[in-house]
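The structure that follows is given in the form of structure tokens.
Removed from the display is one protein chain of the complex; every other protein chain stays in position.
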Amino acid sequence: MDTKQHPGALYPVPLSVEGYFVLHQMLRLRWAEWRKLEQKTRKQIAEEARAYFAEAETPSHGQSAVFSMVGQKGDLMLIHFRESVDQLKQAELQINSLKLGEYLEPATSFLSVVELGLYESSVKLFRSLAEKGIEPHSEEWKHETEELLKRQREAMRSRLLPQMPDARYVCFYPMDRRRGEDKNWYMLPIEERQRQMDEHGKNGRRFAGVVKQIITAAVGLDDCEWGVDLFSDDASAFKKIVYEMRFDEVSAVYGLFGKFYVGVRVTADKLPELLEGKLPAKPSAS
Amino acid sequence: MDTKQHPGALYPVPLSVEGYFVLHQMLRLRWAEWRKLEQKTRKQIAEEARAYFAEAETPSHGQSAVFSMVGQKGDLMLIHFRESVDQLKQAELQINSLKLGEYLEPATSFLSVVELGLYESSVKLFRSLAEKGIEPHSEEWKHETEELLKRQREAMRSRLLPQMPDARYVCFYPMDRRRGEDKNWYMLPIEERQRQMDEHGKNGRRFAGVVKQIITAAVGLDDCEWGVDLFSDDASAFKKIVYEMRFDEVSAVYGLFGKFYVGVRVTADKLPELLEGKLPAKPSAS
Amino acid sequence: MDTKQHPGALYPVPLSVEGYFVLHQMLRLRWAEWRKLEQKTRKQIAEEARAYFAEAETPSHGQSAVFSMVGQKGDLMLIHFRESVDQLKQAELQINSLKLGEYLEPATSFLSVVELGLYESSVKLFRSLAEKGIEPHSEEWKHETEELLKRQREAMRSRLLPQMPDARYVCFYPMDRRRGEDKNWYMLPIEERQRQMDEHGKNGRRFAGVVKQIITAAVGLDDCEWGVDLFSDDASAFKKIVYEMRFDEVSAVYGLFGKFYVGVRVTADKLPELLEGKLPAKPSAS
Amino acid sequence: MDTKQHPGALYPVPLSVEGYFVLHQMLRLRWAEWRKLEQKTRKQIAEEARAYFAEAETPSHGQSAVFSMVGQKGDLMLIHFRESVDQLKQAELQINSLKLGEYLEPATSFLSVVELGLYESSVKLFRSLAEKGIEPHSEEWKHETEELLKRQREAMRSRLLPQMPDARYVCFYPMDRRRGEDKNWYMLPIEERQRQMDEHGKNGRRFAGVVKQIITAAVGLDDCEWGVDLFSDDASAFKKIVYEMRFDEVSAVYGLFGKFYVGVRVTADKLPELLEGKLPAKPSAS
Partner (left out) sequence: MDTKQHPGALYPVPLSVEGYFVLHQMLRLRWAEWRKLEQKTRKQIAEEARAYFAEAETPSHGQSAVFSMVGQKGDLMLIHFRESVDQLKQAELQINSLKLGEYLEPATSFLSVVELGLYESSVKLFRSLAEKGIEPHSEEWKHETEELLKRQREAMRSRLLPQMPDARYVCFYPMDRRRGEDKNWYMLPIEERQRQMDEHGKNGRRFAGVVKQIITAAVGLDDCEWGVDLFSDDASAFKKIVYEMRFDEVSAVYGLFGKFYVGVRVTADKLPELLEGKLPAKPSAS
């Protein structure tokens, strides 16, 4: 059982550390009904929403952000980082309770948790433990992996509990790893998966200054296995990074991609402007 | 016919015992209409619902539970355990007849029956009967399998007629076993399926203290073959168990997963609080 | 052309005989609007519906039946047996014209025709004709097949024009035979298909006293190739028969299954009770 | 480039001639709203619709027909033959402008063009030109193919600009040719495709007296590659022809079928009767 698939093989499940729970909410604004309100009423409602999001966008044990979605998959995308599923549900209920909530309708959503996969250190540790004859799930094995996880959680704290990147644009998409009859990610030896992930990571890092990436895991939480958020001040960078990386073996062969959602960040103070039908200009750098 | 697929092979269909019929109802609350009611009216309606679910959540020949769904697949998930399909339909009609029913809309549902698969004892019995030259579906074969089932139903009574676990979170998903052109679960010899299920079970049991699992069969009842309910006080455990087990051969190669629904348990006495837009706090241990 | 796929092979298309045209209608009841009516009005409308279905459930050149659907795929499933597509369309229009029709909405439907496949006698006949050197679609071939069909239509009259089984529960599902790149039912020699269907039929007949089965063909009429209706007084039998038979080669490899719809029979006299939100009890045996 | 896939192979694209543009409109009638009108108003609206379709069903540079759809994919199917896409769009707008249009809702549609594939004469011509060393797309090649097309357009004029068949029933379905990883219609040599189409055509022609078939191409116009309309006075013939032909190699291996829509023809003069909820009887032969 220790080497699930192949006797003698390294333990196949990579270790990972988790941070914020994350909820993406795609919402439609019922523009026709909204526009029928008197401007004064709209202003009051918009002000209440502004106040809510002004607080929610302030980082403090989590954070929320509003994006104006491009195209017809929805009008608003809300991204919430929180320390627990309860707090995400509370955010949902609070937004729903805003007077603006009456003019919002659900389009789709995605529940996940910030995850950092530890392929490299997992392979190192599993190899070292295997050489010492330590069985997976033995007390010593558990102790060693727990120690590793503890260290990594410390070291990666700021990436596990990230602040919302300050970029103008977001691109969100869910994805799966293929489990085809012939090409099956989960049946590859962990060393091969590590090699592919390593190459993939290197290619991604070449976009470091331009695109900020947050990976969340949704296995057991939502319909795809992972969610990817790309943040950039250059919308064409989304095309470049995704296209470039699609040629990586891990994406070319094993990547199954869901829908893509693109939005323009709207800070809380500019939300009333958006609700009057104007896209707020990009704030000048400060 | 006795060894359907391969002459000389063991009888391929594992025995199983069944318990409660189960209905999952995912419902949307028409918040806008609900909020337009006067608070007093909302209170009366909520009180009627509270009273219904207070009785329904009391275990007695079945049980119901309410979950507040996270994300936009619905607002409420109701899980009903009952002794018959008639009682499930009655529950549906009763909830529909509540005054609250006017504010609920169907999102999706899943009909199934608690099932315990008996791969291990099936293989043992079929092997022993085959060695004695007893033909499948002969009188003796039927007698022996019926005896086994009777014993197992007794022994597993509390798992076949379970109480609703007391956990804070639920994760529900339907699933199928792959019948691909090349990789086909139903064409594997029963001994090979037993081996994979055994490994899968062992991996699952390592989460014993953290995740409680109820498996229901939906073959012939709903669109997938099985439904899985995970209950835990730790929402991140859903990710861990599902990811860990996805590397088991039976999941990696043969598991086809449907949508995942995550909810937070709301006991009947806290339902009015939820209906006022507040997520009730987790009750302190008692 | 006579042996379409392989020179020298037996003619590949099995003969079949057809009976009633069948329409399944899955309907939603607009409960909220319905409940807003005064009870007196509901009673009048329910009485009109009762009267319609009382006549329609009486077998006479066809028959209709009402089922209360379990789960959220619909509220009512109507099954209509009729001698022609015109009569099915008339039934649709008549139900639509009932005052109750205003409170019904279409969910889904399935159009098909009762079919009995004649694999065994087809193979015998085709083999015998081939041995005599009679070409498919020659005058003699057509005469011989027509004679066979005429005999079978007589012999199977009661199965082609069935009465609605008297059971408490129904399970309906559409299905296809796989035409994969590698595993293709339609490219198997007719003798191999006959062998698999024969095994399948034998396994089905072991449920004879418990489950009554009506097979309808929908090729050229609706989106799947066949529809299966299972009728039983034991809802758990649906799970048992479908699971048991899924291991038959013809299902394991070539069966592609659609959605499953489960309902509880409600006779016309009990329809008003259902419309008041109560599931009528199973009538005592008479 | 001339022999796209394989050097030395015959030019792979079969020639074809085109006739009427065709639009299928599947529409829902909002029965509840329609029934709320006073009968007098319904009569006036129905009369306006009758007058429109009376003219539109008269063949003259195109033609329209109304079918009452069986099952819940829609209430009315309109089939329009026209000489241009503009005229189809005008028909759409005109029907929308009828007072009846207010009670109609779109369900689905299909845009295509009557097409006659010329596999046999294409293969002959391409072979003869190849033997003469004439390169595809050379001036002479273009001249020869244009001459062939001109002759075929003349010869097949009545099939390219067909009258609406006078049959009681229609069956419409869209379809594709498979481009699988292994079985790919478009990678077969044209001679092999011609052989399969020839066999398919022969099998189809055996239904000549019973089923009239109109094939339209939708490549570049709608979501499937082709649309098939079958017209017959015997609805069970749809099942027979589609099932029989599904065993042809071209269908068994390369046919991918969409949804099937079945309707009963309602001539313009009988449309008011249908709109009152009665299926007009089949007119006696005249």
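Each chain carries a letter (A, B, C and D) given by its place in the written order, and its residues are counted from 1.
By our rule, contacts are C-beta pairs under 8 Å (C-beta built on N, C-alpha and C of every residue); 3 or more make two chains touch, one makes a residue touch a chain.
Every value quoted in this text rests on a predicted model; they were computed, and no experiment measured them.
One of D:Met69, D:Leu88, D:Ala130 or D:Val253 touches the chain omitted from the figure, and that residue is D:Leu88. Annotation: of A:Val70, A:Met175 or A:Val210, A:Val70 touches the absent chain (contact as defined above). In the full complex, chain A makes contact with the omitted chain through residues 31-32, 35, 68, 70-73, 169, 171, 178, 180-183, 199, 202-203, 206, 230, 235-236, 238-244, 246-249, 251-253, 255, 258-260, 262, 264, 277-279, 282. For chain D, the residues touching the chain absent from view are 1, 4-5, 12-13, 16, 18, 21, 23, 25-26, 84-86, 88-90, 92-94, 96-97, 101-102, 106-111, 113, 115, 137, 179, 181-182, 184, 186-187, 217-223.
By definition in this document, only the chains that are shown with their structure count from here on.
Look at the contact of chain A with chain B and you find different residues on each copy: under half of the numbers used there are shared. The angle needed to superpose chain A on chain D by their Cα atoms is 145 degrees, rounded to the nearest 5. Per-chain CA centroids place chain B at a distance of 47 Å from chain D. The distance from the centre of chain B to the centre of chain C, with each centre set as the mean of the Cα atoms, comes to 29 Å. Contact of a single residue of chain A with at least two other chains is seen at no position.
Shown here, the protein chains touch in a chain-like sequence that does not close on itself. Here, these are the chain pairs in contact: A-B, B-C, C-D.
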